[in-house]
Structure formats: structure tokens, C-alpha cells
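Left out: one protein chain. Kept in place: all the others.
Just so it is clear, A, B and C label the chains in written order, and each chain counts residues from 1 on its own.
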Amino acid sequence: MTLDLIKDILLATVPLLIIFPTMFALTTWVERKALARIQNRIGPNKVGVPLTPYGGKLSLFGLGQPAADGIKMLFKENIVPTGADRLFHFLAPILSLIPSMLVLCFLPLDFPWLNGEQNSVKAFMLDGAVIFFFAITGLNTLAVFMAGWASRNKYSLLGGMRAIAQMVSYEIPLVLSAVVVVMIVGSLNADNIAKAQEGWNWFVFQPWGLAAFVIFFIGALAETNRSPFDLPEAESEIIAGYFTEYSGFKFALFFLGEYIAMFAISGLAVTLFLGAGAGPGVESLSWLKIFWFLTKVCILIGVMIWLRGTLPRLRVDQLMGFAWKFLLPLSILNIFVAGFAWHIKDANKETATSVVVWIASIIILYAAAKGLDRVNRAKVKPRTYQYGE
Amino acid sequence: MNEVTAFWMLAAISVLGALIAVRKRNLVHGVFALLVFFVGLAGLFLLLLAEFIAVVQILVYAGAVGILILFAIMLTDRVTGRDAFRVTSRGSFWGALISLAVFLVILLPTIQDIPTIENPTPKETIVETSTVKQLGIHLIKPYIITIEILALLLTAALVGAVTAAQGGRASENEENNK
Amino acid sequence: MTLALHHCLILAAVLFCIGLLGAFSRRNAIVVLFSVEIMLNAANLNFIAFWRYGTNPELLHGPLFTLFTIAVAAAEVAVGLALVIAVYRHFRSVDLESLDTLKE
Partner (left out) sequence: MSVLGSGIFKGMAVTLKNFVGSYFDKERLTTNEYAWQANDKLPERAGDYPKEEAEQLSDTTTVTQYSRNFPMLLHDAGEPMDTVRCVACQICERECPPQCIYIEKSTEKKERSGNKAQFYPATFDIDVSVCMSCQICVEVCPFDAIVMNSQFELSTPSRFGELLLRRDDLLKSNDYYYKIHPEEASARDKRIADEKAAKEAKKKAAEAAKKKAAEAKSKSEAEAKAKEEAEAASKPTEPSDTPPAESTATPSTEPPATPTTEPEKEGSAE
């Protein structure tokens, strides 16, 4: 019995532990390459796989770079500042990795080929998976603060405080936009949400779903400290924020945690809005579900990288204002719109009604967004540029 | 690895967390110990099959309250320097005595007549009857008034907190202006 | 040996008394505040334990009451910390012993 339990635990967790760190390694390479191309550079292209011990290598566009980086990180000197709180300085990177790894278990990913088609294993079968996801993602903030505080460095502390303020603010629109989906499906269970979107009934094709998806994606960018919301680690302002004082393997753990968090939150976005594993051919081949899921996650990550190469960083007041004055009212309105749209559709199942509801809700949401935008911009004078076009 | 082992481990975690939280001189360490206590308690809730409560415990306590306390510490104590660590105790002896007395008063009845429940409800029944959906239906149907009052309370708390925290600054500004 | 009600009750008693000890013996207002939180959480543990081992668990009294407690506690922490900050602004201290203006 115990052996079975251990086997089940391994079957449920090992694929997650293989897939996502591998994706992390590849993503770092893709990100460096893509950003380089966006900025007219080449990016890493030298490190390859050595063919013989005496020379000759397969460079493969620098695909060996992640491995080289990993080895470098492992053997780098571990520097702890004199004034630092040694225990917390040690714990913070570990604590930042744990929540990100843990939430991967809540994604509706099951690996059917490992245990026979009938009973696939899942690490957690929780009723409230979605809310658990948010609860545990919130713990990431504490690790960031811990790192900032334990470093005994003003810049680190500033980065930590910025991270807390930002994550707490953006968690609200994030949760409120997920609430829409939860409300429509009537369940917090990730599997039920995935089931409700089978075929092409993805929620992102609904007007409220689209609005919620956009809000969710923006919130996700802020929650994972991605550009343009990377204020906690703004290099030009506060060195590297909370991981200024980290080096070597601890820094690698932070890095890993950050990327895994990106995957996790993209996975949640895919689950909530992009139909989870839905896609062509999933009826006949069940493992295609995993393929489609991971493909969608990769596309979202690609968009994140693309945005990082495009947008400049926000100012702190702009960041806070955007969360509280724009995203929050819009996501609350979106809940009402979704409720009404769903109610009217439920009462009247004709196609014409649903088209009218679709158009009406899109107009309402767009008008609201535009209005909020104008209200928020009212006090800001249009900027004139001396040298720009 | 049965339930009792898990219980003792979680109990040890939460008791240790709570003890460190109240006795540690360094405030920030104390807060993190408190968070360990909250998470340990969430584990206990999970063990007692109250899954949703465990989630809410982590979401509200570890997520929100912990961060709020950290913010308060950052705003009130000097972060660097000795002040952050200078938290002295008062009347430790009498405090310990009273706590011990209260503990005995609570404990004695528990030990004397342990409420022996012959056959507690089986796990499966509880899991089936206490889904999030059931909880939601209960909240909306019989407890709707409570929910409304709670919403009002939270709004009042929000407004109150903002005024309390900001009022000081306003008066300070006035003083500065004088 | 299976998990029984008295395990939880004793644990809750211990946690409650730790909270009490903190509230009595510390001078920092914030520490007193989180001692109170520990006491509240010990009470929550009792609610859940009684629900789990009591009669009629399908009525969900325990979890519901715990939910309400958590909500009230959250409100209490928010207001409490706001007051602590206000007091700090006024007296430049969060030491409870030094807040004795009314004595004079």
C-alpha cells in the first residue's frame, strides 16, 4: 500500500519536475535569442555540445548556453554580505521556489500514458484548486520580502517593498478576473473548468472572457515581475532589487522560481481562458491534451518575451494607479457584464440574442475601458517631445 | 505515515512557530515564525478535512495578514539599526503564571472527561458533504444576513483603517504648517 | 491509535496559552496584535475539530463559523495596524508601556 502510494506520488510529480525545468532552460535561451534579435543583436550562439574531448563541437545556435549557465551558477562563489541575516538570506531563494513548484500541481495536467488510460494520477485533486493557486502564489511575495530584508541592503529592501506593494495590488484584478470564469462554470476545480471549455468553447472567445483574459494577463505580468512591471528588479533604479546580494546557486534558484512562476501563471491563464488541453485531435489521442496545453503555455511565454522587448518600464505611481484606478474597476464591471450576459443567454437560447448580447457587452466593456482611461489621463498633460517625431 | 504522525508533526510546527513568534526579540523573525504557525494550522485544517478553510487560512493569514504586519513593522520601526531588535518584555513571570493557570483551567476538563465520540462520521461522508459548493450554498441561503453584515464590517474596517492611518498624517501636516 | 477530538483540543489549549503569554509579556503593540491572532486561530482549530468529530457535520457549522472568524480577524488586523501606525505617528513609539499619557 505504501509502495503504491510512493509510486503514485512519483508518477504524479516527476513529469512536472522534468517538463517545467527543461522548459525553463529552453526559455532562458529563447528569451535571450529573441531579445537579441529584437535589438539587432545575435544573442548567444557560441556554446555548443562538445563532440570529442579534444575539440570539435556542435554549436546548434548556442543551445548549450543554458547548460553552461547552469554549471557556472553552480560553481560560483556564494557571497553573503556581512550584515545580512544569514538564515533568512539562505531561506529566501528556497522559499521563492517552493510556491511556484507547488502550484504546478494544480494545473489540469494528467499524464495518462504513465499509469494506463483509465486512472491517470494527479498530485492534488482539490476542490478549490483555483483559489489554492492564488493562495500559494501569494506566498511568493513573502520570499521576495525575506530576500530584500535579509540582504541588509537599502536597494534590496526597496525592491522587496516594491514587490510586496505591486503583488498585493495586482493580485486583486487577477483574482477578480478569474472569478468571472469560476462564476460561469460554477466550480473552483481546474478539471471542471477545463471540461467546460471542451471543443472550441474557450472562454476567451466571449467578450467578458476576452476582457478578463486581458486583465488576467496584465496581472500575471505584474505578479511574476515581468517587464513592463519589473519594478522590484529595475536595474536602472535599484540595481537588481531584492536579489542584488545574491550570487551563485541562490541566484539561480531565484531565477528558476521566477520562470516556474511564469509557467504556472500562464498555465492557469490557459486553464481559465484558453480551453486548457482543448485542441484538434484530443478526442482520439488523449496525450495531445498535454501537448496542446504546453503549446499554449509556450505561446503565452512567447508573448511575455515579446512584450519585454517592446515596452519600457512603468513608474511606481503609474503602476499603482493602473492597478487600482483602471484594472480594478474594469474587472468589477466585467463580473457584472458576465453575469448579465450569461443570465440573458441562459433565458433565451436563440442565436440572434446571443449575437446581440455579444456585441452589447463588447461595446460596454470597451466604452468603460476608454472612459477609465480618459478619466485617469485627465490630469496628465500631453507630453511634448523636443527631438522625437 | 498515518494521520496521527502527521498530526504530531503539524502540531510541533505550529507550536514552535507560535512560541518563536511571541518570544523572538527580532520582530521580522517573529512575523515569519507566525507565518509558519499559520501554515502549520492550515495543514491541520487540511488534516481535519476542512479543505476550503485551509485555503482561506493561507490566503488571508499567510498572504494578507502577514504582509500587512510586515508593512506595519516597516512603517513603525527603524528597519536598520538596533531599534528593530530592541523589543523588551514586561512582567514575563506573571504573564507565564497566568497563562499556565489558564492552560490548566482549560486542560483539566478536557482531560477529566474526554468527550469520547464512539463513531465519528466517516471521512468519505464528510468529504462528500463539505464540498466548496455545499459551503457556498450554506453561505448564500441560511447565512445570507451574516454575509451581508460581514461585508459591511469589512467595508467599515477598510474605511476605518484608511482614516486611522491617514488622519495622523493630516494632523501632522497641519502641525507642520503651523 | 487514530486521531481523536482530544488531540485537537489539547493542541488548541496550548496554542491559546502561547498567545496569552505573548499578549501578557510583550511590550510591542504589534507583537500583542499577533498574539491575539494566535489565540483566535487556536479557537478556529477548536471549531474545526468539533465539526469534524461532532454530530451533523453536513450542516457545516464549524467551517462557516471559522470563515466568519477569519473575516472578522482580518478586519481587526487591518484596523489594529492602522491604529498602531497612527499611535506611532503621534508618540514615535509602539511600546505599550510608554503610552501612558492618560495616567498623568
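Just so it is clear, a contact is a pair of C-beta atoms (placed from the backbone, for glycine too) under 8 Å apart; a residue touches a chain by one contact, two chains touch by 3 or more.
These numbers were taken from a predicted model, which means no experiment stands behind them.
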As a test of the contact rule: which chains in view would the missing one touch? A
Which of these, A:I19, A:A34 or A:V80, touches the one chain of the complex that we don't see? A:A34
Of the residues listed, A:M73, A:V168, A:A196 or A:L307, which one is in contact with the missing chain? A:L307
Hidden partner chain, residues of chain A it touches: 34, 37-42, 45-46, 306-307, 309-311, 366, 369-370, 373
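The rule we apply is simple: only the chains that are shown with their structure count from here on.
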Tell me the shape of the graph of touching chains, choosing from line, ring, star, complete and other. line
How many angstrom lie between the CA centroids of chain A and chain C, rounded to a whole number? 34
Whole-Å gap between the CA centroids of chain B and chain C: 6
Which integer distance in Å separates the CA centroid of chain A from that of chain B? 29
Quick check on chain B: which residues sit in contact with 2+ other chains? 52, 56, 64, 71
Applying the document's contact rule, which stretches of chain B touch chain C when the two form their complex? 2-4, 7, 11, 14-15, 18-19, 21-23, 27, 30-31, 34, 37-38, 41, 44-45, 47-50, 52-53, 56-57, 60-61, 64-65, 68-69, 71-73, 75-77, 87-92, 94-96, 98-100, 102-103, 106-107, 110-111, 114-115, 117, 120-121, 125-126, 129-130, 134-135, 138-139, 143, 146, 150, 153-154, 156-158, 160-162, 164-165, 167-169, 172
Complex interface listing, chain B residues touching chain A: 1, 28-29, 32, 35, 51-52, 55-56, 58-59, 62-64, 66-67, 70-71, 74, 79-80, 131-133
Under the touch definition given earlier, write down the residues of chain A that touch chain B in their complex. 2, 85, 88, 126-128, 131-132, 134-136, 138-139, 141-142, 145-146, 149, 152, 157, 161, 164, 168, 171, 186-188
